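A single protein chain has been removed from this complex, and every other one stays in its place.
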Amino acid sequence: MTDSLRELSEQLEHFARERDWQQFHSPKNLASALIVEAGELLEHFQWLTEAESHDLPPQKLAEVREEVADVLLYLVQFASATGIDPVEAARDKLVANARRYPVEKARGNSSKHDQL
Amino acid sequence: MTDSLRELSEQLEHFARERDWQQFHSPKNLASALIVEAGELLEHFQWLTEAESHDLPPQKLAEVREEVADVLLYLVQFASATGIDPVEAARDKLVANARRYPVEKARGNSSKHDQL
Amino acid sequence: MTDSLRELSEQLEHFARERDWQQFHSPKNLASALIVEAGELLEHFQWLTEAESHDLPPQKLAEVREEVADVLLYLVQFASATGIDPVEAARDKLVANARRYPVEKARGNSSKHDQL
Partner (left out) sequence: MTDSLRELSEQLEHFARERDWQQFHSPKNLASALIVEAGELLEHFQWLTEAESHDLPPQKLAEVREEVADVLLYLVQFASATGIDPVEAARDKLVANARRYPVEKARGNSSKHDQL
């Protein structure tokens, strides 16, 4: 794992070890915690229009920022529990996506690659 | 945003601009896409025991790695669309969590801070 | 559980027993399966505008209908595994919501009850 995420990962491991929380942190449970936080993030947007979602009032933005933090913290812990480097995985996926979504076919089109 | 995530963020912006996809990438939609990918990640674990989730066969691990990538890619795009630095937000949250979950009270206890 | 849901519940129990699937169907796992299906449902809408979501083409509507089925099937199984009657629970919640969201305060307002 690279740089700032590795640092987060080490701090999280220390945090969990100090509290004897590793027993709860199976990949299965961390994947659950991740989606629970993603739900708390989405909750802020469920009744907003897309336009409103571009322009959050400061208090709501601060709450959204905390949910982004939670999602990242569980993603980093999940990655570390499964030995996955998330940034490297993301780079590989970007390369694959460039192949699956050629510019000329995907332009202005939100369809999935198998329906382009 | 720091280092490797900033680089990903710039590549993603370029990727979306080339395909004229910014029109789809409101914070509301990106928060939806994020949880959809978190669901695809969790799908791999829904019927596994926690013990099995620690020990994925290589083919399944490769699929899980792709879902981790997708979650990170949407998280980075969401963060960039809302002007949030996810690593900084995560660091701040870790500090807050250290206060909310004091070692002596939280040890071996998975309860939420307001129920400790 | 009432009428048509009870019938579904009995069919699902038979279905799982025949296949020796009860071992997988802990409340924890069924709650995971439920959200995974809710994610597959949301996937159909993530890039649509709200207006488009009111007017799905027939093929997409048929796919959405399958996801609605999956959500209901796991909800019924979850409810049966925890001994909850979902329709009775929903009726009770409607009564509570009527108290929490008085018409005059909630009109045209999507805020949560604690922020009205």
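When the chains are written out, they are named A, B and C in that same order, and each has its own residue count from 1.
The criterion applied here is as follows: contacts are C-beta pairs under 8 Å (C-beta built on N, C-alpha and C of every residue); 3 or more make two chains touch, one makes a residue touch a chain.
Treat the numbers as computed from the prediction; the structure is a model and nothing was measured.
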Omitted chain - touching chains that are shown: A, B, C
Touching residues on chain A - with respect to the absent chain: 24, 29, 32-33, 35-36, 38-40, 42-43, 45-47
Positions on chain B where the hidden chain makes contact: 32, 35, 39, 47, 49-50, 110
In chain C, positions touching the absent partner: 2-5, 8, 11-12, 15, 18-21, 23-24, 26-29, 31-32, 34-35, 38-39, 41-42, 44-45, 48-54, 56, 61, 64-66, 68-73, 75-76, 78-79, 81-82, 84, 86-87, 89-94, 97-98, 101, 103, 106-110
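The working rule: only the chains that are shown with their structure count from here on.
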Where chain A and chain C are represented by their mean Cα positions, the distance between them in whole Å: 24
Cα-centroid distance, chain A relative to chain B, in whole angstrom: 2
Shared interface positions of chain B, touching two or more other chains: 24, 29, 32, 35, 38-39, 42, 45
